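Of the protein chains in this complex, one is absent; all others appear in place.
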Amino acid sequence: MKLTFMLNGSPVSVETPPDRRLVDLLREDLGLTGTKEGCGTGECGACTIRADGETKLACLMLAAQAQGRDIVTIEGLSPVAGPLHPVQESFVNSGAVQCGFCTPGMVMSIATHLDAHPDTDGDGIRQAVSGNLCRCTGYQKIVDAGLTAAGLMKNKGGCRG
Amino acid sequence: MASTDSMTQHKFERLKMNISSPPEIGISTPRSDAFTKVRGVEKFTIDLPSKDDLWAGVKRAGIPHARLIRVHTDQASALAGVAAVLTHKDIQGSNRQGVVRQDQPVLVDDCIRHCGDAVALVVAEDKTTLARALDLIRFEAEPLPGIFSVGDALAKEAPLIHPDHDTGNILLAGTLTTGEGVEGFNDCDCEASLSLEVPVQEHVCLETECGRALFEKDKLTITASTQTPFRDRHEIAQALGLSPEKIRVIAPFLGGGFGGKDGITVQSLLGLAALACPGRPVSMVWNREESFLASPKRHGATLFFRLGAKADGTFHALEAKADFDTGPYDHLGGVVLALGLEHAGGPYAIAHTQVSGRAVYTNNPVAGAFRGFGVPQVAAAMEQVVDLMAAKLTMSPVAIRLKNCLARGMKAPTGNTLAHSTGIRACLEAVGHHPLWQGAREWTARAPAHTLRGVGMACAMHGMGYGPVVPDVAHAKLELTREGRFKVYCGVSDMGQGNGATFLHIAGDLLNQQADGLELILPDTDQTLPCGSSSASRSTFTFAHALADASACLSQRIIKRAADSLMVLDPEEFVLVPGKLRHLSSGKDYPLAFLAGLMSPSERTVVSRYRAPVARDAVTDEKALQMHGIPHTIFSYTAHLARVAVDTITGGIRVDRYLAATDCGRLINPDLYEQQMHGAIAQGLGYALYEDYLTKKGQSLTPDLSTYIIPGARDLPPMELISVTTREQAGPFGMKGVGEVGIDAPLACIANAVADACGKRPGQWPLTRIRMLDLLGETL
Partner (left out) sequence: MAEVLFPTCLDDARNLLVCSDAPALLAGGTDLLVQMRQKRIQPRTLISLDRVEGMQEIGQTDQHIFIRCGVPLARVMDHPSIRAHAPVLARAIADLGSPQIRNMGTLGGNIMTASPAGDTLPPLYVLDASVDLAGPEGFRRLPLAKFITGPGQTALASGEILWQVTFNKPDPGAWHWFEKVGQRRALSIAMVSLAAMFSLDSHNKLSRIRLAWGSVGPTIVQSRETQDFLCGRPLEPEVLEKACDLARAAVSPISDIRATKAYRRDVAGRLLMRLDQAVQGEN
């Protein structure tokens, strides 16, 4: 089937079997390997993307469900050669990246959360990433990064990405 | 609830180096690999397969013990799009892998020994065809009686899992004795003892096992998510019957390892597939369920510890017994046992000890390397008997540990002298003086309804490196490129611990270069040099030494070459600055690219080798045990505290706060030390409270992430870290390894906190809600 949707700010049109998983379409057909698959059953959050402004799991979405939607992956959160999104910048500076495999999903979850909850706190960040498993960090610096990013985003006055 | 994460506010103010200046050792700097990882553009092995790749997959046994009779591959072979179907018959080499004993087949030839054993390998044009072909593989096997416990394995008439193994179903057994051993109990005034069972734990790396291979022009190139690229080469060579020079292994950043990728996972299978399909890249990715089924686990163990002391609290005797279920293959099981036995006595002076243990073959899942490597098991027991003893003698848990803890120059429980930095006292004092400990009674007294509160502590030591048998060596290769940048060729895998970034941090400091003047080459057996495995808390220690040496050598070469070319008599008139060499007296700068142009490629490349120091004491006459690499000589130390709240309605345990004071010498990058401690504590808390890889008759009952529970962000506490910065004289810049020590203490720390809350200790771990409620004596 032919699918048309917005991907990272640009319209795309792809021909794909309708029951193909979105995570496979993104990674294999579109070369966007930033969205990871850690389990395939919605348990780890490594495949978190944004669809119409909300976080969803690409491993549990059919490509067909992307039709007409506004999809943002980690690659689209900030301009390719441009500055990092405040959440990305905070992850770098707060030491929140270890192996980095959970990082794209974490960043998507936190960035989306901060857009809706600029005055969040540590518990709010933990809630926001409650669907993203990390095996390396114990979540502490991820929470720190989220709080730092919240501060940055408020100073810059408004939403990003 | 007010956010307790605000207590880490100080981090936001802490001085950090701007990445546009050269880094300074000792000051946190953002990891160089963080930039590509936050953008999602860093390619992990799992991201490499391309559309033209063939896909390889394994038919797994699904039964725990059987004699393989025949594998039926015809139907699978006949399927359109299947490139190859392979069995053991297609293997030219030994078909055996293993680091110590080569007893694990690539593809089963004689017996199936666990449910995850590989029976056949299919290579197909796409994943759908692969799945269909795998479904069409049938095999005939004669079931054999299964061995599912250490007891079963050691019973008279128990079938032998490896009939050719000269100690039957015991992979390795040994006893370490000091002083008069158990006779020491005769002089004790008090005894405390404990039996417990600790669970099988699964790594759950977010990136599962995966790789990509190509056999072309007589060379086999394998890219894999592996902690051991150089060692892999030899194992693959032997298993498949190739010579090692024909094999190239490349290891990109791993999406987690923790020991689960310490050794062969996909590599030999991929090699076999690539050999069968020359000229075509072949990819393999284990999905999560296959990863659970086939990958090695932390050894489940049964432990008995008995501690004897004098009336004044001086430890005098220790008897410890440990049985480790090692599954059907060696897979470093003997080394795990040996390290566990070495560490059984903890960081204490104990005159008389008898520590014995067995690693036993069963048909349960393969047990192998997992961060901590035998020490979490023994520390779980030792740190609890210490608390039990403290209670008997009405001493505080901190006081009894301070009374007995080791200092440099003393002998560890195994009798070896601690010749290196020994910071355990300072770690214990840091915990003892902390408001969380000082205010413990006040906090526990304020427990709300339906809650019992407790505060507990525990400590541990962890030996770094391989011990005295296997050389712990790294070779650093450093190059000044023609463009005037420094390229660090690092042969040890970065599985997420940031050793790669650390090496750039070090090079940047020593060579006075900014991030844009440095490049990292990740392990590639064609380009980098052997640096040992990413394991045993040694990957930074050894390579950093070699790199420091190489940096000194190369900078001298550059400077002297400049001096000679510019006819300056004294090379000390030059200093490296970012991108340039500066002649101090004239103030003139010479771009490094210019200097590189003066030098030949071989002049611009330095190789330096470093071998880590080893203990010279012998702690055992038992050859088998000694060959498994004990004792160690450089140890890191840690003392932990946990505040727990037990819900008496559900048995749920909430860890309210966690504190760890750690001696891992000086810190090269404080952020990375914190990263390691946080992660290790998190896995230790998972081990204590959540994670239990359950099997029944060798079949997994927890085959996926919905049944094997690891802690999420809402399950882990805020963690406070204190660095007790001894200066390890043998360490590069005073550091010691920190990768594992943090995972050794959490289980006992939680046990001691729970005991403080309710006065009881469970015999079985993890301490799930069900066990906790049972412990409270409330369940029907």
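Order of writing sets the chain letters: A and B. Residues in each chain are counted from 1.
Criterion: a residue touches a chain if its C-beta (ideal position, glycine included) is under 8 Å from a C-beta of that chain, and two chains touch if they have at least 3 such contacts.
Because the structure is predicted, anything quoted here is derived from the model rather than measured.
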Kindly state which of the options A:Gly40, A:Gly76, A:Pro104 or A:Gly146 is in contact with the chain not pictured. A:Gly40
I'm checking contacts with the chain that's been left out. Which of A:Lys36, A:Lys56, A:His85 or A:Lys141 qualifies? A:Lys56
Residues of chain B (touch criterion as defined above) contacting the omitted chain: 449-450, 649-652, 690, 694, 701-702, 706-707, 709, 711-715, 768-770, 773, 778-780
Missing-partner contacts on chain A, residue numbers: 1, 17-19, 21, 40-43, 45, 48, 54-57, 59-62, 64-65, 67, 109, 113, 127-128, 130-133
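Everything below uses one rule, namely that only the chains that are shown with their structure count from here on.
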For the pair chain A and chain B, the C-alpha centroid-to-centroid distance in angstrom is 29
Provide the residue numbers of chain A that touch chain B in the complex, in ascending order. 27-28, 32-41, 43-44, 46, 73-75, 78, 84, 88, 91-95, 97-104, 107, 121-123, 125-127, 129-144, 147-148
Okay, in this complex, where on chain B does chain A touch? 1, 3-6, 8, 11-12, 16, 28, 30-31, 33-35, 37-44, 46-47, 49, 51, 203-208, 253-256, 258, 287-288, 495-498, 671-672, 674-675, 678-679, 681-683, 704-706, 710, 712-714, 716, 718-719
